[in-house]
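One protein chain omitted, others in place.
Labels run A, B and C following the written order; every chain starts at residue 1.
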Amino acid sequence: MKTPLRIGLIGYGFMGRTHSNAYSQVSHFFDSSHVPLRQAVCGRDEEKVRAFAKKWGYASYETDWRKLVERNDIDAIDICTPNDSHAEIALACIANGKMILCEKPLALNGAQGEEMVAAVEKAGLPNLVWYNYRFLPAVTLAKNIVAAGELGRVFHYRANFLQDWTISADLPQGGAGLWRLDAAAAGSGVTGDLLAHCIDTARWLNGDIVSVSAMTETFIKERVHNLTGQKQAVTIDDACAFLARFANGSLAIFESTRYARGHKALYTFEINGEKKSLAWDLHDMNRLSYFDHGVPGDRRGWSSIHCSDGDHPYAGNWWVPGLCLGYEHSFVHGLAEFLKSLDDPAAEKRYPDFRHALGTQYVCDAVLEAARTKQWVDVKQA
Amino acid sequence: MKTPLRIGLIGYGFMGRTHSNAYSQVSHFFDSSHVPLRQAVCGRDEEKVRAFAKKWGYASYETDWRKLVERNDIDAIDICTPNDSHAEIALACIANGKMILCEKPLALNGAQGEEMVAAVEKAGLPNLVWYNYRFLPAVTLAKNIVAAGELGRVFHYRANFLQDWTISADLPQGGAGLWRLDAAAAGSGVTGDLLAHCIDTARWLNGDIVSVSAMTETFIKERVHNLTGQKQAVTIDDACAFLARFANGSLAIFESTRYARGHKALYTFEINGEKKSLAWDLHDMNRLSYFDHGVPGDRRGWSSIHCSDGDHPYAGNWWVPGLCLGYEHSFVHGLAEFLKSLDDPAAEKRYPDFRHALGTQYVCDAVLEAARTKQWVDVKQA
Amino acid sequence: MKTPLRIGLIGYGFMGRTHSNAYSQVSHFFDSSHVPLRQAVCGRDEEKVRAFAKKWGYASYETDWRKLVERNDIDAIDICTPNDSHAEIALACIANGKMILCEKPLALNGAQGEEMVAAVEKAGLPNLVWYNYRFLPAVTLAKNIVAAGELGRVFHYRANFLQDWTISADLPQGGAGLWRLDAAAAGSGVTGDLLAHCIDTARWLNGDIVSVSAMTETFIKERVHNLTGQKQAVTIDDACAFLARFANGSLAIFESTRYARGHKALYTFEINGEKKSLAWDLHDMNRLSYFDHGVPGDRRGWSSIHCSDGDHPYAGNWWVPGLCLGYEHSFVHGLAEFLKSLDDPAAEKRYPDFRHALGTQYVCDAVLEAARTKQWVDVKQA
Partner (left out) sequence: MKTPLRIGLIGYGFMGRTHSNAYSQVSHFFDSSHVPLRQAVCGRDEEKVRAFAKKWGYASYETDWRKLVERNDIDAIDICTPNDSHAEIALACIANGKMILCEKPLALNGAQGEEMVAAVEKAGLPNLVWYNYRFLPAVTLAKNIVAAGELGRVFHYRANFLQDWTISADLPQGGAGLWRLDAAAAGSGVTGDLLAHCIDTARWLNGDIVSVSAMTETFIKERVHNLTGQKQAVTIDDACAFLARFANGSLAIFESTRYARGHKALYTFEINGEKKSLAWDLHDMNRLSYFDHGVPGDRRGWSSIHCSDGDHPYAGNWWVPGLCLGYEHSFVHGLAEFLKSLDDPAAEKRYPDFRHALGTQYVCDAVLEAARTKQWVDVKQA
């Protein structure tokens, strides 16, 4: 017997589409007792939200998120709004007993996040934050290798997330699709948008980060704001890099920017252990680079594992060996893990929840403080 | 206003899944007046076909394909059965006035294909053969570059499709999923299964092939047959390679095998023109390798275009720059082209129809004859 | 104690330079009792040959190769002249009791080669043909892996040598540096110049080739001849591709051209065995691609071995791990093998001699005949 999980989606932008796709696709490829139903979608522009509901097969729509959150025919709310509204909406969801699937980052800052974690844990509601990249087969394979202790002592971690889409000084800030360039809505620039992904994966693979030194820069100081039509100071960080020390004694460097010409969405990480090293990049997301020092000396090399075989994580649910998956599959897999966890709440959770995301938020906060103060900053632990 | 296109799917194996996914996904990402409805699916095992219908949202199911073909509430039949039944089913579809979307290869041989082409063209029914790889963004970009004449005179074409999944002598032949190893069901081995893809793309990019010299080999001579339980002679070609000359004067080599250790589904092609060269491979399917001799001497190099930007074919309908698409997107795109063509029958068709697939069949026939006779063979033109 | 090996070099073009470099460098990096001395160099243009002798430290020079061959103070002759003179010079060397180091290909054809082999073997003189690529660390590593039987049964071999330097119709033929475009001097085009390298390595790695089907093409039919100033028919093959069967039952495709836009000197090979596969290319010559099916399923991938460690062939004689060698090192290594063999004549020879090069010549001859007759041709065995 199947148990419906009636979803209410708030926000129908880029992330609204990726999540809707996950709700549409998950049952075609993964088995679970809980089956998501696209019950309602919510947005402020009625015409647009109606069209979205029709295109994606939502049974209904709302234009006021508070009404959606109060509906009795909704089991879980998916929050896809700009970052500045996550906390308020999440707290309302919790008050109404809804499970929450919240787009990352969790909140504008650690203080908001603490309130959210306290409330959701007190209410005992299942909760997920959409740090999707860990659910790609190659990244989950990396996790499995690390978790099995195969790396031995870890010495180094490095990650970056490089883009180039904001180099033009003519690009405005604010408004639909561009709220990511406005610190009031986004909280920060690349730190919360991009580095948060790097930090989530890093903490999943390599444990807690304990201290950081950072620098940030805003290369284009003023841009026209879409909501005011005026040239205004750019309030976000265009680029951020930081040094870090992990609790396990390893050293790390992290970097993110939207000014790295030639990189569209180059999210990469590498981890170097005593016995093995692993590396990955989002542009070639089906591959994991793998170095095993146990191989005899003259045969050692980095191997490129095309993670599309039946024995690779998630891959066996899709096609046949050698055939690529895409970006959106990460959300389908994350959702499948959430549903599996609803089926069997006692099993180990393999998705990031609010508490884990709070830890990531604390690192972001420390990074921004370190950049501001030009000091090494200790990271608060979630 | 939307016009429903009621689909009846015959066969629910690997290809049944990829096509069902296309019917499910296309309207989420592409606009067209014609919208596919998953009306019915047909398979001989009632329990399994019912489960498939439920999972993929088909409104009904049948266990006899003849009944499906005769139903009045079906506009188009999608044929996903083994190759030996394509001709019979297609002719029945035509007799019943159904459009046809037929899995490749078109038929067991050119003679069957000729009958199918004659019938479908006489009936004036829209018809497609699912040579899906051309619809990947990188491959369509290659086509656009070639079609614009940017390569100048073409000198060389090379393609291969390398797999390694049949190396074990313990693998049986015949039966579900393994009919591809039985020439009675498949017509041939790698020639019809894999080289047909290479040939379809080659003819699309570089025009007609006029003559071939070939060799084939069956490395494992006997395998247990799943339907009989007996060890029987293997009747297919495990590997096939051929030399070819195109009508435009260029030379080509083609190779396919299921015995290339280390390659899961390495479909690659390369075309060398006077001014530019292009290369692609399925394992890294989002990238097109591009060489432009017009670049100044010391700056010339092969560039790797990550075909995930808004101005790349199909990519703008999905996510944002840098994010990968996967294998199954090719079917969505092919279906989108078919629907667009139904909306505007006068526009240029950008999908392979029966006649184009017959041309590919003729090349396969010539290749097998050349291998058998150890002679160069002229290729019949469709 | 060191034994001098007094070298007389005939020809001081591109190959004269690579060989001279080997004579200059070998003792800096390899130990042997026999030590080459640059005794004399020979060329027809006195001014140029004198300058070459000075630059490269040759103790003397000659302008008539017959005089050089007769000199008593010469132990070994290195033949770097165009292909049409190899046989005549070699036979004169043998008559004068000189060892021979002959640039590849051995001769214009098998008939010449047979005469040379018979003479040199009867005289018992050490002899080498400069098929240099096998001496690159990655290629020798491939040989070692194959020789240890690690591949198991071999199914496939493929190789190509792609260049693009003759695409311009304005390039003349004949004369200094361009004799490679004149069949009278070169014997053939890409077949003897480039495919001969591919065939040498293939036979070294995978044994004898027994039959071939081929095609050749001359894309630019006429070019100005540098020696006559007239536009003359181009007599060489601009491109050649062939199918082959090896004695061990494996299938192969070979291709070479000077019309593959974007490839400067892309010599690649790949060999697929039951258990392992290997691939290599000259543009990234320090790396060997290595696939080991024995690795557990989810960890399998092609690994890229940077063959620059102390336990890689030849690499330990140079620098430290990770540092690249270059093209010319192949000649140094080949010379080192020749010297080692002089030191210990009983040890296994690891360089190609006249007889091995004759086998390669027979394949070239069969390929050209197959292209001419459009028939499969059996290959004569050396």
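The rule we apply is simple: contacts are C-beta pairs under 8 Å (C-beta built on N, C-alpha and C of every residue); 3 or more make two chains touch, one makes a residue touch a chain.
None of these values were measured; they are calculated from a predicted model.
When the missing chain is restored to the complex, the residue among C:276, C:329 or C:355 that touches it is C:329. The chain omitted from view is touched by exactly one of A:201, A:277 or A:304, namely A:277. Residue positions on subunit B in contact with the hidden chain: 141, 287-288, 290, 292, 295, 297-307, 309, 311-312, in rising order.
Where subunit C meets the omitted chain, the residues involved are 14, 18, 20-21, 24-25, 27-28, 55-56, 163, 165, 263-266, 282-286, 306, 308-309, 318-329. The chain not shown here touches subunit A at positions 155-156, 158, 162, 164, 167, 213-215, 217, 219, 239, 241-243, 245, 249, 251, 253, 255, 257, 259-263, 272-277, 291, 293, 300, 302, 374-376.
One rule holds in what follows: only the chains that are shown with their structure count from here on.
Overlaying the C-alpha trace of subunit A on that of subunit B calls for a turn of 180°, given as a multiple of 5. Seen from the C-alpha centroid of subunit C, the farthest chain centroid is that of A.
Note on chain placement: the centre of subunit A and the centre of subunit C lie 55 Å apart, centres being C-alpha means. Work out the mean CA point of subunit A and of subunit B, and you get 36 Å between them.
Residue numbers of subunit A whose C-beta contacts span two or more other chains: 306, 309.
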